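Now for chain A:
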Amino acid sequence: MMNKKKTILSALAAGLTLSTVLAACGGDDNESSSSNGDGGKGGDFKVAMVTDTGGVDDKSFNQSAWEGLKKFGEDNSLTENEGFKYLQSAKQADYQPNLQQLARDNFNLIYGIGFLMAEDVQKVAEQFPDSNFAIVDMVVDAPNVASITFKEQEGSFLVGVIAGLSTKTDKVGFVGGVESDLIKKFENGFKAGVMAVNPEATIDVKYAEDFNSAEKGTAIASGMYGSGSDIIYHAAGGTGVGVFTEAKNRKKNGEEVWVIGVDRDQYEEGLPEDVALTSMVKRVDTATYDVSKQAMDGKFPAGEIIEFGLKDDGVGIAETSDKHVSKEILDKVEEYRQQLVDGELTAPATDAEFEEFMKNVK
Partner candidate 1 sequence: MLNIRKEFGTFVANDNITLQLRKGEIHALLGENGAGKSTLMNVLFGLYQPEGGEIRVHGKKVDIENPNIANDLGIGMVHQHFMLVEKFTVTENIILGLEPKSGMTIDRDTARKKVMEISEQYGLKIDPDAKIEDISVGMQQRVEILKTLYRGADILIFDEPTAVLTPQEIQELIQIMKRLIAEGKSIILITHKLKEIMQVADRCTVIRRGRYIGTVEVDETVNEDSLAEMMVGREVNFDAEYSKADPQQVVLDVQNLVVKDSRGLSVVEGLDLQIRAGEVLGIAGIDGNGQTELIEAITGLKKPESGKVMLNGQDVTGHTPRKMTEAGIGHIPQDRHKHGLVLDYSIRDNMVLQTYYKEPFSKRGLMNYKAVAEKAKALIEKFDVRTPSIDVPARALSGGNQQKAIIAREVDRSPDLLIAAQPTRGLDVGAIEFIHEQLIKEREKGRAVLLISFELDEILHVSDRIAVLYEGKIVGIRDPKETTEQELGFLMAGGQRGDETE
Partner candidate 2 sequence: MKKLSLNQLLIPLLSIILGLLVGAIVMLIGGYDPVQGFISLFEGMFGSPYAVGETLRAAAPLIFSGLAVAFAFRTGLFNIGVEGQVLIGWVAAVYVGINFDLPMFLHLPLALLAAMVAAAIWAFVPGFLKAKFYVHEVITSIMMNYIALYTTNAILRNVIGVTNERTDSVKESASLASPWLQELTTYSRLHWGVLIAVLAAIVYYYILQRTTLGYELRAVGFNKHASQYAGMSVNRNIVLSFVISGMFAGLAGAMEGLGTFGSMTLSASFTGVGFDGIAVALLGANTAIGVVLAAILFAGLNIGGLAMQLGANVPSELVKVIIAAIVIFVASGYAINYVVEKLKGNRKKGVEKK
């Protein structure tokens, strides 16, 4: 038995040594190919993203970001895993190693998806000053990092307009995931939109302190609908699923309640009871596509903050909005959209800006 064990061990050891050698060769290959810059429309351009713990199939911004990269890769004849790639993070602790190994593997542009990765992107960007990074939803101040943010308050303002005009009880709700500057943008934009068209309305704001608890979403939504709100806007990721569940149950019992979805068009989440009034769409895919393109063309916005707003179609309302929202209301929405794009009106992002906004309304 001892002998057998030894054999296995030495086989393992041999495997390890071999792997080191092979990996070393692999590294050389990569370097040579990148310096040669051989063929293909995309050349040797390599782009990758690191998901946060939500994973690439989160039906939210990780997925959206990957869709953008995929489209970019296909449009430029890159092959998956070679020219464009994603790495998943199971734990918060995985962000840094994932970013580092992509940098080490000479990817030209590396995305950190989600503001939780800011610290890690900052560190790794310092360690690899020759690589380019981009972070979504957060600002990282480094010469080789592009910070991609969205004017969620603008999109939220528009769905707020819809909610304010559609409510029959003059009472609407907002369910946030975890309270933070980011989600505050959703909240304040939404509140401003409602107030702009319906100053009589009251807005019930609650935070679940959790992005992944459908039960909490159900509980909060139940409380809101129960106390008279008929429309709830959620910016709560997986917790929002619970909001949908509660709305569907109530609709089955004949109550007329609605949910406003977030990040992507959540129309299908509302089926079959059809409770999705509209959705605030945040085009992370557009962002990753555009920034990748700029990088490939040698115009990477290093060190810059790029804001995607209504103007750039970075945020907006879902295309399916016309299913439940009347023409008149949509016209009104279009009016406000134009004002926001033209800068005649500014959607508030913080509590202070909202206070200011309210003074003007009155």
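Quick note on selection: all candidates are chains of the complex that A comes from, given by their letters.
Heads up, the rule we're going with is that contacts are C-beta pairs under 8 Å (C-beta built on N, C-alpha and C of every residue); 3 or more make two chains touch, one makes a residue touch a chain; residues count from 1.
Just so it is clear, the model here is predicted, and its values are computed rather than measured.
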| item | value |
| --- | --- |
| Touch assignment for chain A within the complex, options 1 or 2 | 2 |
| Of all residues in chain A, those that touch candidate 2 in their complex | 1, 4-5, 8, 15-16, 18-20, 22-23, 26, 81, 85, 87-88, 90-94, 96-98, 100-102, 104-105, 115-116, 119, 124, 127, 178-182, 209-213 |
